[in-house]
Structures are given as structure tokens and as C-alpha cells.
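Removed: one protein chain of the complex. Kept in place: all other protein chains.
In order of appearance the chains are A and B, and numbering begins at 1 in each one.
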Amino acid sequence: MKPEDTSNEKPHRHIKHTERRDFLKKSSLLTAISLAPGSLIKAAEAELDEKFASALEQLPLSIEVNGKMQQVNVEPRVTLLDFLREQLQLTGTKKGCDHGQCGACTVHVDGKRVNSCLSLAVMHQGKKITTIEGLANGDELHPMQEAFIKHDGFQCGYCTPGQIMSAVACINEGHANSKDEIREFMSGNICRCGAYPNIVDAIADVKNGGQKA
Amino acid sequence: MKDLSSNNKSIVDGPSRVDGKHKVTGKARYAAEHPIDGMLYGVLVDSTIAKGTIASIDSKAAEWAPGVKAVISHLNSPKIPGYDDKFYGLKVFFNNKVLFYGQPVALVVADSFERALHAATLVKVTYNKDKSETSVDKNLANAKLPGNPRMKDYVRGEADAYKKAEVSLEEEYLMPLEVHNPMELHAIIAHWLADDKVKVYDKTQGIKDTQESISKTFKLPQENVQVIAEYVGGGFGSALRTWPHEIAALLGAKKTGRPVKLVLNRMQMFTMVGYRPYTRMKMGLGATKDGKLTGITHEATAQTSRYEEFTEATVNMSKFMYKCANANTRYRLVQMDVSVPTWMRGPGEATGSFALECAMDELAYKLDLDPLEFRMKNYAEVDPENGKPFSSKHLDEAYKLGAEKIGWYDRNRKPASMKEDGMLVGYGMSSGTFGAFRWEATASARINADGTLVVQSAVSDCGPGTATSMVQIASESFGIDASKTSFILGDSALPPGPTQGGSGTTSALGSAVFDTCLALKKQLHEIAAAEQDSPLYQSKFEDVKFEDGDILLSRSKKVAITDLLKKKNVPSIAVTLESKGNEELQKYSMYSFSVHFAKVHVHPLTGVVRVVQVATVADSGKIISEKTAAGQMIGGVTGGIGMALTEEGVFDDRFGKFINNNLADYHVPVHADVPHIDTIFINKPDPIINPMGAKGMGEIALIGFAAAIANAVYHATGKRIRELPITPDKVMGAEV
């Protein structure tokens, strides 16, 4: 192809019907339906196949997020992180690496801290998810949120929701008995601004105050 | 539990960040987090060769994939009017040339993130591959003087005078490639509101820069480009300029006619938004037997890209840090098949200070002097580079305070002489410096009839706490409570503010806020003084004070600002003002200084180094907000621990690619790497630089720190590790 070749512009208008049937044959979900119904082929030719694709490639999911039951349909490949951020608009849970290497995406699943980026949303059928948006009691901040403000446990704020969710769990797990123990059990949450000492102070403060989840 | 008691009183007691609540509740919205109807997702396809040309791009499978709206490459990219000969940087989707591994070669736009991501894997690109060069060490022979005229060789007195000195030292030091890796992935949402009008939500440290850059690239009137950056999840320099992925997102949005969100993945953060260049350095130091420096030579060779030259002030600190009649520097670049580097926190000075401050330690030991005493013997009272006085310099006091805090004089200076719990103990120190500036900036201040004060400027804050400092300056100026004061930032439509970089925001913007508030106070006083029935009638501005929302001549003669506005029947009064330094500043050398002391433990058998105590001192003029300033220093130390012990970007030169381009293999420090850090501020206003007397501190927090660790490792083990990072294998392998 030469640089001036623009035949690829607006591809959908140029694709022939037979090619769209090819797509339907390739679609992984339709391998489950041994025979594609004729109406589906017609729909495909009307370029509705993408909508069918979405509908058929999604699975129903019941999941409780911050105390609210969500009945949704999601593709199995959607991670819990992208589900929260892109579908529920709960953007407090952050994407820092998308590979379980930074902890910015930490949420609680049934009270346990996990990396939502390495977890598929469909794997949480019937589970209770708590994100940073669900930690405060209305306008009343969670003691850990208060402590992070007081001790300046952040700068840019991007790793902060993950740090706070992890910190709450760290105390609940019983891993906040010394500053060294806090450091070790908070090491799954990277802060590039380097607020670590202040975060450790915040957790120690809450621990001393006798926080319970 | 004593171990858990909090011990950083200045942090706890100080006023908290004004944006803290939003940050701890997840309400703070970063670039990728603005919901926009009809938004599409863009995913970039990156080159898998480092040099050559694109032979073909087969995007049919991707185009047919469900939800895909467009696949853009150089084959079909809309023309970019600003990609002319003068364009600075990589031109995305411009032609078939590949200039580095991981260069964006196509953009897939689809209606969901998952669909875009999958379709991007379906784009098949073939290449004509050429041999690439990514090793600086193998290409040192090709090192050249940069085109940048400011980078020419510097000589004061005699060049290479160290070679003739009574006692001399010549050593090589290595700063490996480092990657900024802010926690927030670089992201943009591009939304064309009309053919010639665009709004972007972008990760940027310079809102006005981004606006200008986009308007130039797309040849749009500047006011037709709106840049929003309410929250920026770290930058450290990576968001100081407009990068190809931002232009790609704008192209995707243009082509599809819909808003497009593009978020880089962590791998792309290594190749698409700059890095600190790999730099080989040579230091030559000479001194008399009693420890007076007689020669300083600093040479540096760094990498840059083939398509754009990047230079930084790596060797500059050696020109003025110590009193010495003879000093010379040489700075060279090697062009490689890599993406262009950029400023990373402390930029070149952090690289250069590692060599200078290690060499000072080494020569001190050669002279049998305490490294601190050696520095004091060569203390520069005036700037040796230009003979000018320093606007303010309290480095001597900083040395003293830091030494006391860490217990410097209680140590046994002899290397490998101290042990504690089976670990070798080492103490090290170093210093750092960075230019203090006052750029121009504009702010507006508005006082409302309800007594609240609103200050605004088009800046973004990648973490230092700009809004918090500005609220502090404004509320102090008016003598009103900080809770009644707010600072609005993050929108290019606001009065033009500075780019947040080079430790210059507080000085530039703070001055603008200070001057604007002053002008507003004068205006309010003028109104009050003109009212015949006012207690302030015909009073002079010099005689009044602003306190608790009142303009006050004496305790009985005062006017509430709220009453004044009500009386005048106006909802608010506002002033917008540009502020900049005057010529007086040219008479001085203006720098911030820092001193770092560190104590390390080194495992005698395995070579594992742990930093156990740090005292860091900043001489950066008046501290506006002690809480956020302490955060800056702690953050710099943490970055310095990474630089000293863990961070190194590695290329596989056979392929010309980053081989550890993720956060599991590129080790930034974690909680367990960072001890308690004592921060100390000299906190003496600089009488020259600006009305607050505040100098920058973001860079000095890091500059020099790595040398303190390397020097401490030497003190603990008797081993000099001159190539960073100091990983256990290097400590084990080094000779005493």
C-alpha cells in the first residue's frame, strides 16, 4: 500500500455482506449456536451484528457494589476494574498498571483487599464489592480517610484510593502492629510521589485510635 | 505502642490540603475520568522494530471486528497542518519511518475499551527492519557536541587543572536510564466541538503549553482549544510537553466525529512520554593537601533520539557549587534509535550531582578529611561561575542542622568500622542545588459580597499542592480564614499560569497571587477611602491592615469588606494581573540548596542495602506550606532511594527495546524501602526573588540524594559503587 492509498477510509461502508457473514462465523459466541439463524444473518447485513455480538457475548451478573445491588450484563473479558470505572462510572478505583503491579486498583471483595485489574467482573457473582466511594458514611469520612488528610498521606492523589482501601484492610487483617509491619503489608501499593512515611503515620494513628472496619 | 506513635508534628499540625477530601473519597477526576456521551476508546498499536520502515499495514480484520469505528495509520491519517519542517518532535502517523521501538504506528478506535484493545491486536504490521543502535556504551565514539549553543564546553581558569593537583581523583560514574512512571497513566479525552474547535481533558503539567501546542499543531486559534486538567496523577516531568499519543487521540476524534479517550498502558509509559537519559560521567577533582579545591572537571555523555535533541544541565552544578579557580565541563550526546528523553525530576542536576557529590566524598577520604568539613573548606560565598552574590544562601546552616539530626559526628568515620544487629552501618551525606526562578504568571482574585475570596489561574497540579499554597498566600494576604478562600485551576480558559516544572510554580504563581491580592486590596481600600462617611476616608493604603475580612486603620476605625461591597451594591470586585520579576534579579545568582544525610544498613554477606534513617534539609527561602513542603522533600528522598538502589530501565540492544518496561521489573521503591524521613527547613525568606521570599524545592528534594546513599554504602563497606542502582549483586561483587 502506498501512503496515498485511502481505500481503508470508512471501512464499514465498503465491507461486503459475505464478509460480514465471515465475521459472524468467526465470532466465538456463535460457535455455541451451531447454526446461525437466517434472521441473524439478515440483521448482520443491516449492520446490526455488532449489537447482537454485544448482547450474546455478555453474561448476566448480580453484584453488590457499595451496598447497591447491580443487575448487569458484562462480557466475560471485562475486568472488575474496567467494569467499575467504565460501566458504573466509579472512577475512584484507579488504573495504574493494569497488571497487578501497583495496587492502585485495590478494592474490597467480601471485605478482603484484592487487585481489581486482575479479576474478571463475572467472577464476582453474588459478591460484595466496596470501593473508595463506598468507604465514607455519607458525608462522614472513614477514620482512615481523615488520617490520610491529617498526615498528608498523598500528593497527586492517584494511588490514594488504593492505599486507603489497602490500609483499612491492613488493620483489619491484624498487620498494623508496628511501623515495619505496616510497611511490609502496604508494599503492594506503590506511591510514586513518595508519601510513604506519611501513609504509615496515618495507618499507625488509626490503629492507635482502635479502628474497626 | 511507642513504635506506632506519630512523630511528624509539623505535618500533622499544619493546614491540610484544600483538595484532600476529593482525593481521599475518589471524587477527584483525573484526565480519563470525565464521562462524556458517545465517547469512544482509542488504543495504539506500537512498532515492534526500533529502526526501519513500515512495509504494510493490514487492518481489515481490525476494521471488521465488532464495535470498531476507525483504524488510523500513516496510510489514512487526516493531514496535520502543523507537521511542517519547524515541528519539534515525533510526527505521529506521518510517514512509514520507524524511529524507535514502541512508536505508535496505528490507532484503533472502538465503542468499548475491550473491543478496541482486542482489535488493536488484529492490526498486522510488517516492516523493513534496519540495524538499530540503543547502547550508549557501544557508541561513545559517536558522541557529539549538542546543537544547543548553551551546551558548549565551559572553562574557568585552566581546563583539567585537577591533573596537576597535589591530591587528585579521576573516576567515572553512571546514571542509568530512569523512567518517570507517575501512577496515573498518561491519558487524554479529545472532543471536537466543531471543525475548528476542540476540548481536551488531558494529563498535563502545563495547561497553557498544551493549549498552545495543540493550537499550533492543528493551526487553530488558541481560544478554540480548551484544555482541562483538574487533577494530575503525578508527572515528575513526563507531562511537561505534548506527546504523539495526544495528537493521535485528536486525530481519532476528528476521524470518527466522536469524543475519543486514549489511555496509555504501562508499557507505553516507557516509550511514549520520555525518560531520564542514560548518562556516563567522568569527574576530575584536584585539591591541595589541606583540602582546598584547585580543579573541577565534569564530563557527561548522554543519549538522545535521532529525531530530536534533548539536552539538560547535567554538568552545571560543578561550575558553581564549590569555590574553585579552575573548573571546566564537557557535555556530549549520542543519537540513538530511541524515543526522545525528557526532564525527569531534578533533571540533569540530579544526574550530575551524583557524580560531583560522590567525587567530593572520595576526595575527602583521600585527604583524610570529614566529607562535611571538606565541603565547608570550599564553601562558595559568591557564585564562582559569574562572581555575583547569591540572593540568599544558608547552605552552611543546612549542613549543620542535618549533621546534628542524623548524629554525623557520633559516627566512626573509618569505612567498614561500624556494626549494628549484624549489619554493617554506614553514614553518608551530600548536597544539592537548583536554580530559583521567577517566571511571569497571571492570576485573578475576586472578593465576593459574602466575604469569600476566589483566586484563579490556568495551572495544573501534579501533586505538590499548588492550590493549597496559593490559598495560603491569598488568605494570609487578606487576613481571612483559609476556609473562605479558594483557588481554581485546571482550565486553560483561566488567566495564564505557569507550567508546573523546574520548581518554579510557587515563585511565579505565588507572586502573581500575592500581587493580584495586593492590587485587589488597594482597589478595595481606594473605594473605602473615597467614601466620605467611611472611617477610612482619605486614609493611606500604607496605614491600613486587612484582618478577618476587615480593612482596618485602627481597632475602632475599620470597614468590613462585605459591607463595602453591599454599600456599593456590587456582587464582587475582581482584579486580574500579570506579575513578573524585575531587572534587579539579574544582579544575583538565585538557587535553592539542599543537604541530605542518610544512614544505611548493609548485609555483610548478601550485599542488601536498607536505608534506615534520613535527614534532609531544604534551604529554599520562606516555606509557604510546611505540610506540603515536607511532602515534597519526603517524595524527593523516596525518588532518590529509587535512583540510588532500585531503578534502571534496561534495553535489549539486539531488538532495541525496553526489556523491563513494567512495574514488576522496573523497581520503583515500595513502602518497605522507605524509612521515617526527617525534614528540616531553614525557612528564611529570600529577600530578592519575589515578594514572599519563597524559592522552589521540588527538584532539590531529589538532587544529590543518591550520592548520600552511595557514600553511606562506602562508609559501611569500604566499597565504592559508582554505577547506579546499587543492587545487592554490585555490593557483593565490588572490591574493597
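Please note the rule applied: contacts are C-beta pairs under 8 Å (C-beta built on N, C-alpha and C of every residue); 3 or more make two chains touch, one makes a residue touch a chain.
Methods note: contacts and distances are computed from a predicted model.
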> The hidden chain: which UniProt name fits, "ABC-type glutathione transport system ATPase component", "TIGR00266 family protein", "PPM-type phosphatase domain-containing protein" or "Xanthine dehydrogenase family protein subunit M"?
Replying inline: "Xanthine dehydrogenase family protein subunit M"
> Wait, the hidden chain, what does it touch out of the ones we have here?
Replying inline: A, B
>> I'm checking contacts with the chain that's been left out. Which of B:N95, B:T121 or B:Q222 qualifies?
In response: B:T121
>> Touching the hidden chain in the complete assembly: which of A:L59, A:A136 or A:I149 does that?
In response: A:L59
> Where the complex has a chain not shown, which of B:R17, B:R276, B:H671 or B:R720 is the residue touching it?
Replying inline: B:H671
> Hey, which subunit B residues sit against the chain that's not shown?
Replying inline: 48, 114, 117-118, 121, 422, 603, 605-608, 610, 645-646, 650, 652, 654-655, 657, 659-660, 664-665, 667, 669-673, 727-729, 732-733
>> On subunit A, where is the contact patch with the chain that was removed from view?
In response: 28-29, 32, 57, 59, 75-77, 79, 98-100, 103, 106, 112-115, 118-120, 122-123, 125, 166, 169-170, 173, 175, 183-185, 187-190
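Convention: only the chains that are shown with their structure count from here on.
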>> Centroid from C-alpha atoms only, then distance subunit A to subunit B, rounded to Å. What do you get?
In response: 30
> Can you list the subunit B residues touching subunit A in their complex?
Replying inline: 1, 3-8, 11-12, 14, 16-17, 19-30, 32-33, 35, 56-57, 59-60, 63-67, 70-71, 74-76, 95-96, 111-114, 118, 181-185, 231-236, 263, 265-266, 462-465, 627-628, 630-632, 634-639, 662-664, 668-672, 674-677
>> Applying the document's contact rule, which stretches of subunit A touch subunit B when the two form their complex?
In response: 1, 3, 5-6, 8-9, 11-12, 15, 19-20, 22-23, 27, 49-50, 53-54, 75, 77-78, 82, 85-86, 89-99, 101-102, 104, 131-133, 135-136, 141, 145, 148-152, 154-161, 164, 176-180, 182-184, 186-201, 204-205, 207-208
